[in-house]
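What follows is a single structure, and I will ask about it in a moment.
All protein chains of the complex are present and in place, except for one that has been dropped.
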Amino acid sequence: MNIPVDTILSLVLLSILFSFGSSRLPGLIKVLAFQGVIVSIVPLVIGHDLTTGGILFTLATLTIRGIVIPLCIYLAIKRVAIRREVEPIVGYHASLLAGLGLIVAAVVVSHRFEAPSSSASVLLLPTAIALLVAGMFLLMARRNAIAMVLGYIMMENGIYLVGTTFSVRALHIVEFGILLDVLAGVMIMAIILQNIKQTFDDVDTALLRTLKE
Amino acid sequence: MVEIVFLAPFVTGVIAFFVPRSLGRPLLVLTGALHLLLSILLWIRQPEPLFKAYFAVTPEGMLSLLVISLLFFLISIYTVAYLQESDIKAENIFTGSMLLFLSTMTMVTLSDHIMVMWIAIEATTLASAPLIYTHRTGASLEATWKYVLICSVGIALALLGSVLITISMDVGQVDAPVSFSALTSVATQLDPLWLKAGFAFILVGYGTKMGLAPMHTWLPDAHSEAPSPASALLSGVLLNCAYLGIFKTNKIMQAAGLGDFSGMILMGFGLVSILAAGTFILKQTEYKRLLAYSSIENMGIIAFGTGVGGLGAYGAMLCLIHHSLIKSSLFLTSGNILLGYGSRLIDKTGNLVNLMPKTFVAFFSGFAAISGLPPFGIFIGELFVVMGAFKAGHYAGATVLVVSLCVIFAGFANQAMKISFNSSEAAISLKERASLVLPQYVLLATSLILCFWIPDTLYRTIMNAVTSVTGGF
Amino acid sequence: MNSFTLSMVLICCGGLAALFLWRQFLLMKAVAVGFIGIGCAVGLTDALTKLLHQGSYAVSLKYLNLFSLSFQIDGLSAFFLVSIFLVSLLAAVYSFHYLNDSQKALRTAVSYLFFALLIASMALVVTAANLITFMLAWEIMSLSSFFLVIYDYESADNRKAGYLYFVFSHVGAMFILAAFGIFYGNTGSFMFADGNTMPDSAKLTILILTFIGFGSKAGVFPFHVWLPHAHPAAPSHISAVMSGVMIKTGIYGIVRLYASLGLHTPLFGEIVLVAGMISGILGVVYALGQHDIKRLLAYHSVENIGIILIGIGIGMLGVSFGNPIMAVLGFAGGLLHVLNHSIFKSLLFMGAGVVIQKTGTRTIDMLGGLLKNMKITGITFLVGSLAISGLPPFNGFVSEFFIYLGGFRGAALDRTAFVLSIMAIVSLAIIGGLALACFTKVVGVVFQGEPRRPDVTAGDEKGPAMLLPMLVLAGLCFIIGVFPRMFIYLALNAIPVSGLGYGRIPMEPFMQITANITLAATVFFVILAGVVALRLVFYKDKTIGSAGTWGCGFTQPTPKMQYTGTSYAASILEFFRPAAPLEEDHPAISGRFPIKTHYHSHVHDIAERHMVHVVVNPVLWLFDRLRWIQHGDIHLYIGYILLAIVVLLFFI
Partner (left out) sequence: MIKSLMFWVLAIFLAPFFSALILKVKAFFGGKKGPPLLINYYTLVKLFKKGSVYSTSTTFVFKLGPMVSLSSAVTVLLFLPLAGQAPVFSFNGDLLFILYLLGLGRFFTIAAAMDTASPFEGMGAAREAYFPIICEATLFMILILFYVLTGELRLAAYFTGSQPFGLWQMAGSPMLFVVIALFIILLAENSRVPVDDPATHLELTMIHEVMVLDHSGPDFGFIELGSFCKLFFYASIIAQLIMPFESGYLALNLCLFTAGLVVVYLAVGIMESVMARYRMDRVPKFLLTSFALAFFATVITLEFIK
């Protein structure tokens, strides 16, 4: 039992619930930023490879995940003055219940896999899975395009959690490439968001249902 | 010095963003030619890469690379003519993204490190997104949005899958570079549970990109909204790149003795894709979407063949090559039709045989080729896939395959005949310049020749690629 | 280069040359016809020699570094080659004057290209010795014939016909492909020759699957739906080739598979026999109901395929019940009927082509009295009709005679064979009678009596290139009918390879049969000559008057009052109504001053009806139900991805 890690991870789980509950975009973004920061410091706390390179990389991650990405999305909102609701398909209370449910489910599922470095923490794998599924949940349950992008970011956080902490042999250059990819992805999504806003002067994806069959 | 092959188009691509169209178009063609030259050199010399940890020259990679550069060269020639006919705002972005797209795809074919492969494939998504949004319409925007989001989500899962595979190394206490080649050699020591999980995620992830149902949903929108040269690239090459990732992972599974598991899953997804394609081909109203769904169908056949293994895998490889050649030619042809009739609806077209005879030849032989009729290569590919399936004893699967092939043919033939022979009042302004039809002819001719004679080196390369998944014919 | 390859090369050259020369219409036609004709002639002589001096000739090319395209000409192949090259040769000659619309020069050139491809691929189909080669040739054959069917794509009917044909041939090919897959899966070899090394269950499955596949090409009921649409659509010389020989490749496939698998269970023979009877009878019944002369002929192809299958089925039963003579009689009859049908059916289609070209209509009931201006066409058509009705002294009778003899042999066997043989014999008799009725209708309505429409008459029958082939074919009908010895010999040479395991067949008894036929025919001719002489004597210096037909007291007869083909066939169709539902559109006359009324009748093909109701609609319905999965909502799409993952995780 590794107190600091588990406290941090439980914070992450909490952030999931917050994100499900929050009805306003700025709040959601703040939650995501917070989540990004925590997720990126986990490796340090678990504390394998405390090399300079590792630390540098962690800082880079922290800046990108915790600051750059949320910031650029926040700016995107500012720029195009989008209405601030996340326009839920599934209501907030239902979402919260679903969040609790999927956390439990994640714990159950994680028991099927015996994690190699479960020495690090028992909560690690469940949290990762929970983040992943929660991200997809946001993607499915929010009509607002920006909320969907945020869901995608949450997924990425989950994967990052799995990656950096489980696999020992992470080459930083490679991970950095991944990070850049994610960043570029979010950038492009932000651009598309602005275009959507200009074209439909709304980011409600209900408008994006013309192409079918 | 392998890396130059994808660095060169990267550089020119970046340049292309900042040059006027007068320079951009020749740059496109020149890069295409240069790339073709480089990859042929690569084929002959088989040099060592600089960063061995990340890149390697594998037979399957070489195959895809050759196909890519041939296609891109021809498509670039067509593109120039196409751009003259149609007006595209911000053409430099289009050209630049084409080149970047090329470079990222080349990177996919050469990458050997799992993560690098992932980076490259994600990069292809980002590079091709602007291509789909070229027309700046609401529909194209929607298509782009779906493309980027769905593919990103899918590929995120692929990333997770790659991570899981590295975990399987940790669990199995294997110490080897995280590259496909290395993993294949030590596959037996990997922990099967995590490996399976990894394969599952990678299949779904790259499968999203490859257009396997039910993750195919972005494909028809993107292909129909993108300008035809881009669609040709997407359908002819991008799907192969995604398939490459699955293929290599499947190699690991085979080596790890989990071939049955992966084969079953591949066959399942293959059949589902074929059925899904059939569903929408039957009553399709737009010809570009029709072609897109037919790509899904062919990807399904390829996945099925790979899952079958043996003769089936060989057939799948043939299908892969020929599908790239033929489908890209079909998309270029659809570009002509769009320029001629000015509508993507099948009902608005008709009497192609008289109005655009040259295009008709390309179109109808393309249709015959894609539906597996000789003398084009997909025929032999499908033949081998079916026979291999029966050889491997997958009677049920093969039956479903054959039946759905019948249905799809019925649907496709109906639409193709409407376009070609139905009476139409449309007035065609387009003049069929050589550069608007020759690329298609060359592609079809290549497929025709490859149906009867495969150069020995090519054959050996295919065999090397397949042998790992081959239980002997 | 052996002469077979030479003929292939010549034929293909003809096709390509046409494409390059299309600007000079006449030259193009001459060159194409010349090359194709010479090629066919070379191939014909080659096949004949190979058939006469038995022995198999094999050649194999390397294919895709790993496989091989191998060809083999044994008795069976040679026999089919004979009819293929013969008919194609004459059809090529015929086409020279038939395709005379210089407005469509390019289209004509293209049609010559595909015509050449069709001939070549047919020849390759019957010589293919392994699965890959066979599929390759088979598909090329379907594709090229498809292009020939939609030669006149301007009319929607022809487009529909082409589509039907395209789909049917592809689906059939898929059945064959599946069967070949099982073949390869069980033997691990692509060669037909290795067929007998697999379990009987697999063999039976293969035989049945291929029977469906080949049957859909040959036009076996109920897979014949495409045939009556496609054959009228194509130009007549193409119809002649398609109906005369192309559909026979299906028969070849059945026999070849039977031979290579060597599975002698009675079941398959029974299936073939029953299928033969059904297509035979229904084919001719539907033919009776047709108003379009080419559709009528097309349905007769279904009927004759039925007769051929009856013959082959009797042969198969003979094999499986260990009765060599019955087997040989059945196979010989069936194979000879393949040749005969290819001769008289192409003759009839050519005749119909001349009629259509000169009168501009295909509707039987609009024609009449053509014999007066079209002597040669009329006489040759009459000969063809007699032959297809199986009447002596023409060739149709010979093959049916052999089949009958085989059938009677079977009637002497025990239960199943006995019952089936009885059915076979009786259905053959019925088919013969119906065919006679049908062709008396065609000859009587089209060529005899008075023109039913003043505007639809034939001025002349110019075009020697069209008349010559018909004369040749008519001559062949007669020669085979009177002197069948040679041709039975050919058929017997084709049999031994069909896996009967009898080795060399003693010729003498069968030659005796042919001698009898010759004898009977000669006797008949002697007596006919006597009667003719008698007639001459009686009419010696007598007054020969001439007047209008006696109207039985009716004073104002008009040509419109003649008996039409529809009414001619009505009573017979009434007898078969359950199998051939008749739909009539005839508003009753009412009121004091009745308006002009009309009568349209259409005989429905139950196979076509049920194909739509049982196969097509359910499939469409099923797939329509599934279309919602792609309904444009991205949230759902992401749901699919999650779903896929979850489902997969269960398999881990």
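Order of writing sets the chain letters: A, B and C. Residues in each chain are counted from 1.
Assume contacts are C-beta pairs under 8 Å (C-beta built on N, C-alpha and C of every residue); 3 or more make two chains touch, one makes a residue touch a chain.
Nothing here was measured: the structure is a model prediction, and the numbers come from that model.
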Omitted chain - touching chains that are shown: C
Candidates C:R535, C:H610 or C:H631 - the one touching the absent chain: C:R535
Residue of C:G188, C:P506 or C:P559 in touch with the missing chain, whole complex considered: C:P559
Contact residue for the chain not shown (choose from C:L48, C:L106, C:M191 or C:I422): C:I422
Touch residues of chain C, complete complex, unshown partner: 368-369, 371-372, 378, 382, 386, 389-392, 397, 401, 404-405, 408, 411-412, 414, 418, 422, 425-426, 428-430, 432-434, 436-437, 439-441, 443-445, 448-450, 513, 516-517, 519-520, 523-524, 527-528, 530-532, 535, 538-539, 542-552, 557, 559, 561-563, 567-572, 575
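Throughout what follows, only the chains that are shown with their structure count from here on.
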Pair joined by the larger number of C-beta contacts - A-B, B-C: B-C
Chain A and chain B, separation of their C-alpha mean positions in angstrom: 31
Where chain B and chain C are represented by their mean Cα positions, the distance between them in whole Å: 43
For chain B, residues contacting two or more additional chains: 145-146, 149, 153, 193, 197, 220, 280
Per-residue overlap in chain A, given as positions that touch at least 2 other chains: 136, 139, 148, 205, 208-211, 213
Residue ranges of chain B in contact with chain C within the complex: 145-146, 149-150, 153-154, 157, 193, 196-197, 200-201, 203-204, 207-208, 214-215, 217-218, 220, 261, 264-265, 276, 278-280, 282-283, 353, 368, 371, 373-375, 379-380, 383, 386-387, 389-393, 398-399, 402-403, 405-407, 409-410, 413-414, 417, 421-423, 452-454, 456, 459, 473
Footprint of chain C on chain A - complex, ascending: 89, 109, 133, 136, 139-141, 143, 148, 205, 208-213
Residues on chain C engaged by chain A in the complex (per definition of touch): 627, 630-636, 638-639, 641-642, 649
